[in-house]
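For this view, one protein chain was removed and the others were kept in their places.
Up next is chain A:
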Amino acid sequence: MWSTLLPILGQATLETLYMVFASLAIGALVGLPLGVLLATSGRGELFEAPVFQKTIGPIVNATRSVPFIILAVAIIPFTRFVVGTSIGTSAAIVPLTVAAIPFIARIIEGAVREVDGGLIEAAHAMGARPMQVVTKVLLPEALPAIIHGLTLTAVTLVGYSAMVGAVGAGGLGDLGIRYGYQRFRPDVMAAVVVTLIVVVQAVQMLGDHLARKADKRNI
């Protein structure tokens, strides 16, 4: 029995990892600049843009307040437009990314706001241009917090990716629901749960390790 289960489990784990890291990567690509802008567009700040601040903030909050499973179903037309289908692992990346972007943006915003204002002032005094303040001071100083935040996002996305299993995405969640739940196979369900725990542990440990390496504040 395990000889048939193991390949399926391995396949499902790879699908989950693919969904999580693809959506994390695309989410970070959009979420990072968005988060920096959210943190620096207030009055008297680096990229002063009160209108942006006032409009993007509520949009980010709105996206975050929609339960993920509803978001995944609600944006199916958009998913179909982007990927050409709404079923399968690649299609699942669309709702996962849409959910990841505001999540990451808020995390980056928080991390950047934590950077000591004295460092920003020092950078200005040295003649840093606004983009240089971001690339030379804000992001390097916020890096440990950013890594922690991306780790949190990855763990959350593992959970979300199991949910998109319910709408035909593949991965560990799909395996658990179709085999474990619908075919009454508690052994499969247990294997799925254990694998998810291992994946989350591994992601968390990797994230903690990278964050520690990046953090030079306690040597």
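FYI, contacts are C-beta pairs under 8 Å (C-beta built on N, C-alpha and C of every residue); 3 or more make two chains touch, one makes a residue touch a chain; residues count from 1.
The definition used in the following text is that contacts and distances are computed from a predicted model.
Would you mind picking the UniProt name of the chain not drawn here, from "Phenylacetic acid degradation B", "Cell division ATP-binding protein FtsE", "Cytochrome c oxidase subunit 2 protein" or "Molybdopterin synthase catalytic subunit"?
From the listed options "Phenylacetic acid degradation B", "Cell division ATP-binding protein FtsE", "Cytochrome c oxidase subunit 2 protein" or "Molybdopterin synthase catalytic subunit", the omitted chain resolves to "Cell division ATP-binding protein FtsE".
Just one of A:V51, A:I70 or A:I219 touches the chain that is missing; which is it?
Checking the options A:V51, A:I70 or A:I219, the one contacting the hidden chain is A:I219.
Which of these, A:V66, A:A128 or A:I177, touches the one chain of the complex that we don't see?
Of all options in A:V66, A:A128 or A:I177, contact with the hidden chain holds for A:A128.
Out of A:P7, A:G84 or A:G118, which is the one that touches the chain we can't see?
Checking the options A:P7, A:G84 or A:G118, the one contacting the hidden chain is A:G118.
Identify the residue among A:R64, A:R80 or A:K136 that touches the chain left out of the display.
A:K136
Could you pull out which residues of chain A are in touch with the chain that's been left out?
Chain A touches the chain not shown through residues 116, 118-119, 121-129, 132, 136-137, 140-141, 143, 214, 216-219.
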